[in-house]
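Sharing a structure below in structure tokens format, with a few things to ask.
A single protein chain has been omitted from the complex, and every remaining protein chain is retained in its original position.
All chains are identified by letter, namely A, B, C, D and E, in their written order; residue positions are counted from 1 within each chain.
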Amino acid sequence: MKFPVHTSPYGQLPNSVTRLMALVLLALVPGVAALVWYFGWGVMINIVIATTTAVAAEAVILRLRHHRVKRTLMDLSAVVTAVLLAISLPPLLPWWLTVLGTLFAIVFVKHLYGGLGYNPFNPAMAAYVLLLISFPVAMTRWLPPEILANVQLTFGQTLHTILTGHLPDALTWDAVTSATPLDEMRTQLEFNKTISEIRQSPLWGDFGARGWEWVGNWFLVGGLFLLWRKVIAWQIPAGMLAGLLLTAGLFWMFDPETIPFPGFHLFSGGMILGAFFIATDPVTASTTPRGRLIYGFLIGMTVFIIRTWGGYPDAVAFAVLLMNMAAPTIDYYTQPKVFGARKEEDG
Amino acid sequence: MSEYALILVSTVLVNNFVLVKFLGLCPFMGVSRKLETAMGMGLATTFVLTLSSVASYLVNTWMLEPLGLEYMRTIAFILVIAVVVQFTEMVMHKTSPVLYQVLGIFLPLITTNCAVLGVALLNTQEQHNFVESALYGFGAAVGFSLVLVLFAAIRERVNVADVPEPFKGNAIALITAGLMSMAFMGFSGLVSS
Amino acid sequence: MITRKPGSWDFHGGIHRPDMKAMSAGRFLGKVPLPERLVIPLQQHIGTMAEPLVKAGEKVLKGQTIARVTEYIGASIHAPTSGTVVEISEQPVPHPSGLASTCIVLEADGRDEWGELPEPLPWFEELDSSVLRERIRWAGIVGLGGAAFPTSVKVNPGPDRHIDTLVINGAECEPYITCDDLLMRNQADRIVEGIRVLMHVVDAGECLIGIEDNKPEAIAAMRKAVAESDLDTTRVISVPTRYPMGGEKQLIKVLTGKEVPSHGIPAEIGVICLNVATTAAVTDAVMAGRPLLSRLVTVTGEGVKQAGNVEVPYGVLMSHVIEHVGGYSDKAYKFILGGPMMGFTLQDDEVPVTKGTNCLLVASREEAPDPDHALPCIRCGKCAEVCPAQLLPQQLYWYSRSKDLEKTQEYNLFDCIECGCCSWVCPSHIPLVQYYRFAKTETWAQEKEKQAAEEARRRHEARVERLERLERERKERLRKKKDALHKKTADSGTDPKKAAIEAAMKRVAEKKKAQAEEQKENP
Amino acid sequence: MGEEQKQMLREILLSATILGVFGILGAALVAITWSATEERIAANQREMFLRNVYKLVPKEQVTNELLKDVITVNDPRLSARPVRVYRARHDGKPLALIFSPVESPGYAGPIRLMVGIGADGVLGGVRVLSHQETPGLGDKIDEQKSDWILSFSGKSLGNPPVEKWKVKKDGGIFDQFTGATITPRKIVAAVKRTLLYFQQEKDRLFKLPAETNPPNAPNH
Amino acid sequence: MIGYREIIKEGLWNNNQALVALLGLCPLLAVSNTLVNGMGLGIATTLVLVASNTTVSLIRNWVRQEVRLPVFVLVIASFVTAVELSMNAWFHDLYKILGIFIPLIVTNCTIVGRAEAFASRNNVPRSALDGLSIGTGFTLVLMVLGGLRELIGQGTLFSGLHLMFGEGARGLVFSLGDDYHGLILAILPPGAFFGLGLLIALKYLIDRRLEERAARKAVQAEPATDTAAAPAEG
Partner (left out) sequence: MIIAILTMATLAALFGVLLGYASIRFKVEGDPIADQVDSLLPQTQCGQCGFAGCRPYAEAVAAGEADINLCAPGGEPVMLALADLLGKEPKPVEVDEGEHGIKKVAYIHEDQCIGCTLCIQACPVDAIVGAAKQMHTVIVDQCTGCELCVPPCPVECIEMVPVKTTLGTWKWPYPGQDLLQKPREQAS
């Protein structure tokens, strides 16, 4: 009798890239829901725009390169990229900027390198930085959390703003938008106000900034879910949080009135999202166990440095890109000791 | 003291010679195919750049300025650089054959690295004093080496990626450098604000 | 460290995969009836291929040595039954390549008549270990646990290495396989006897028998047999069930806490590891003077009508074995030799069972699904988490894929034990192990080529030198002649031999050019 | 000296000669060009400088030779680096002071300003000499890009009051750019600093003897 | 020895120093934020290239091996300084903008490279032509890259033209309109890298298209007789 042949092992753990990506999307649900709750429908609209663009762009490229379109789209990685980008963007960003960013992420940062698995830089974050650098005004128009807002935009108004780039009549940007907590902290510090004075403002909540802290908490829930399902390695979030808290804590101890307390850093901006969903992007992160700790730690540290002394209020995207850049080198220097490595080979 | 630290941070990160100031790009693109070579090039450049930065400072302050020959700067500096490179090669050959074997092949390349002449010219433009010149040269070289090594490691990976045909090789390398440069923009403002 | 119990250590990684052993566990389906025709490959072991001692048409008796290896690493081959040698020829053998190799084809005469055997050595304790090693070598025993490495070589660690621990591998961690389990349950005494012999041969202080805890009957049987014997430094240790617990290095780590050095062998850390079946074969050789002629083979999977273990003399075709157990079921889809993690598929069941054959797994489509379309590696690191050799499979993969063999060495390709854990967990369904196998064999081939090139250079240089010397000598002679005769000699100046070579080279070049042009003209 | 060493020396001298010859030729080329362009370059620089200066002080009223009436001050109250002060006089009477360059940190690097202040303490104007601000954001301080820098003309320490010398966002009267507050903030601060310094030191500054060897032309 | 035609073709396209050899990158990337800047530096570089190639070719037989490189560097540095001084005198504003990158023409690897690889092995006319074509190729890339970045980044073309052609040229500036805010990234350093990367990929595509066309032509031309094919060659 004749049989078909291929090589061992035979069989496969029921696990796949599609499943991983789906779990990531699932884990994003609580955080996204919180974002929508606090910041309105814009977040959802952005997600829809970005996802549609990403999937369409990927399909076109795959067709151009004569790859199997359906099968590759099925891996959902483009959707994850799109969603992560969309939730990093201000809720009222004009649609063409969202589209531009998504195209940059998918076409430039991902597919020029060959697509899933080959890109050395995090597509979503590269796109975010592109937009931030090129359109700083639009990219810093954040809405205040719902509790603090004096104007509530309806779904229709939000859609109108996103599609036209202009607010509905009778509304001004100044009335609608507000500085993000990180921006606020920087500006106030420039006025030589002390942290305790700054914290008097209603913008601040129990351990971070109002609204933002809860978004962070919900993302944390999703992140823990990912950890539990072993989708992400614990080293990266742990390293990143440690990197931020230790550096921030150290400086804060010496100068508590001009260096924001560590908890503030943790629960403002994209820190939690970054630690569990962005820095953990397996493709662009370090891949050795020790390397991942270092990689995470350096991201945390860089975030603190740029936030405290640099030109950008939120630095997660930059820190992630900077360490993406270093990841191959980190990997090179942190190869684990192989089973039975001899002493003299250790060095 | 902190002023000196600032010069270092500024040259290594904020105003990185390669990614922000656009100096020394040819070796950056040319000698970054392999990690080991990149490290060798980085080391050699650091040495030469620091030395030539100091030497050109001396020539400028003790020779050109007193004689009123500022307009001869370019010629004088490039000669100085060539001497330094040659001199380094000689010394290394004699005193440390091992080091020479590692770095020797890079030395001639450095003469035409415009970061070297750039540092000398920027030193006079920024009116750096002796220590500042030395630090500036050193910082620039460290910044150069840092991104060179990181770039080489990324390129080793990208080389085996499934890059679309038209982008294989230099095109994707340049795009990678662009993304690196974008990431480095995160450091802007670190020093002056 | 010393105070820790054997078996309380752990190895990195590994996987849990349903063990599927219930299908065949404890079921002995008897000895396969001898077929008329046996095909006995000359290469059933690691090392040099054996050279036949018989010729076509010759009559042989059961147990007679029919092929032998003169080099150190190798194993003799014996006639599994009496009969006539039909031919010595290329026959398909069980090998992933599907290639044919030299085999002795034997026509059984059905009498199963024993030939002359050496005397049993029950007083082995009074004998020098070299005598016993010679006996093991004579018996053609190779590792029955997988690699088929000649046991006589393994039990000779060399004069400057002292063996502390003999590890007996009864882990049998591969899913589906139960032949060692059966052996331990039914013939524990035979194994224990072998341990006594081996302890004497390698002069080990203790013996640890590692058995995975999913085989309680085997553990009990072995404990009983050990307790009844006079072996007081031998212990049966139940180890957790986790693939690849049975890997030599992993088992040694778990039992002794010692790590076999990278690129090294267990003897370097004072350990020798043998499989239970190998141990039993040693008993036969020493206590009964019988060579290795047959082995227990597990036949299992949804693709056979009846699963169980059978005793099979080597040389019997696998189709015959399957027939004996009741034939294929409708679900038969793939024919795997060995377990599902490390075995390999055969395209054809008309190949003989060899010393290394431990399992015939006839798998259904569900048991051995076709390989998936592989996605690119997303560097998730799952593979590194499970790699028992603590390698970075993802890096090995990147470099094997791009054929950067040098880099794969840097990442310790040769420490990979090909256990398949990485492929099993990879979410991108990449056939990782296949890449490593490719890279390993490619590296070996290049190594060989390099050696050949080195040799060629040496020979070429020697030749050039010789020609030059001859030329010098000729000139010298010529000059002398000239001097002697004071006569002008017409000297063309060119050496005819050299001219010939040059002409040859030119011709080749011209030919090439002509060919190239030809090709250019009609592409 | 052995034959070998002699040979060596010859080689060395030959190399030296070749290089020396080319050194002479090269230097000659450059020196000739220099002598041909020297004046024009100086004139260019002077002209460029004066072009800026006359935007800050009324040209027709200046009667002294501005470029010769220069002092250098080195005062941390004003700027981290030495600043040249050009003194404009009308028939010997103090007319205005031009501070150049006043250096201020910017968003992405130092910004160098030229500040002209009339003897009455009213700003003749401010110009940016060099900067490295972000194109599209901070670079609006450039006269070529927007009129923002002109908004200083005519202002003084009392107009607006000292506490209003800030950008609007911080409660002052000067515009910031959307998305870029830091750059204008720093410039406003630097101008204010210069005005304060002027207020305190103006008399002394006008009186100090001019430098004997004023530079040909300021070249920043 | 290659003909004049090939020299031109090599310099402009096949061996374009910026796109193929990746030399002279620093000025290429640094000064290509507007078309006019690119043109200015390109012309300066071309001048130096022609002069240095000619000189090197003239002296190629006199210069000994061990001092060859320093002599070339010296020659180049002299020309660069001459050009620098002249620009300072006659294009002062442009000179200010191009800044340090004019003296840095000395270390533009292209120039030493051409001196070594071409001028020191060829006669004067060839070398001069090589300098011209290589320089023009370099200038064209500078201009294309500059134009691209300027257009995307600030929505204009030819801005600053008056720096080269006097005030009258101001009117020639093309603008996408005031509403166009521009993708600022394009005129920042990353934009330069991206731009050049894309140009290189574009060149590859064009080359491949040309090759395909040539191949197709060859196939079509096959049945034609030798005599028919010959004129097409010349």
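In the analysis below, a contact is a pair of C-beta atoms (placed from the backbone, for glycine too) under 8 Å apart; a residue touches a chain by one contact, two chains touch by 3 or more.
None of these values were measured; they are calculated from a predicted model.
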Chains in view that touch the one left out, judged over the entire complex: A, B, C, D, E
Touching the absent chain when the full complex is considered, from B:I7, B:A76 or B:V142: B:A76
Touch criterion as defined above, residue of C:K31, C:K55, C:H162 or C:R463 at the omitted chain: C:R463
Those residues of chain A which, in the complete complex, touch the missing chain: 2-7
Interface residues of chain C (partner: the chain not displayed): 43, 49, 93, 95-99, 101, 347, 370-371, 374, 403, 431, 434-435, 437-438, 440-442, 445-446, 448-449, 452-457, 459-460, 462-463, 497, 500-502, 504-505, 507-509, 511-512, 516
Absent-chain interface as seen on chain E, which is shown: 65-67, 70, 74
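Everything below uses one rule, namely that only the chains that are shown with their structure count from here on.
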Any chain in contact with chain C as well as chain E: A, B
Furthest chain, CA centroid comparison against chain D: C
Maximum centroid distance from chain B, chain identifier (CA atoms): C
Inter-centroid spacing, chain B versus chain A (mean Cα positions, whole Å): 33
Averaged-CA centre spacing for the pair chain E and chain A, given as whole angstrom: 41
Junction residues of chain C - those touching two or more other chains: 376
For chain A, residues that touch 2 or more chains besides their own: 108, 114-115, 118, 130, 133, 311, 331
Topology of the chain contact graph, where touching chains are joined (line, ring, star, complete, other): other
Chain D residues touching chain A - in the complex, by the definition given at the top: 107-108, 137, 169-170, 178-182, 185
Chain A-facing residues of chain C, complex: 11-12, 15, 17, 96, 98, 249, 253, 259-262, 264, 319, 328, 332-336, 338, 340-349, 363, 367-373, 375-382, 384, 388-392, 394-395, 411-412, 415, 420, 423-429, 431, 433-434, 437
Complex interface listing, chain A residues touching chain B: 65, 108-109, 111-115, 118, 120-121, 126, 129-130, 133, 302, 305-306, 309-312, 315, 317-319, 321-322, 324-326, 328-329, 331-332
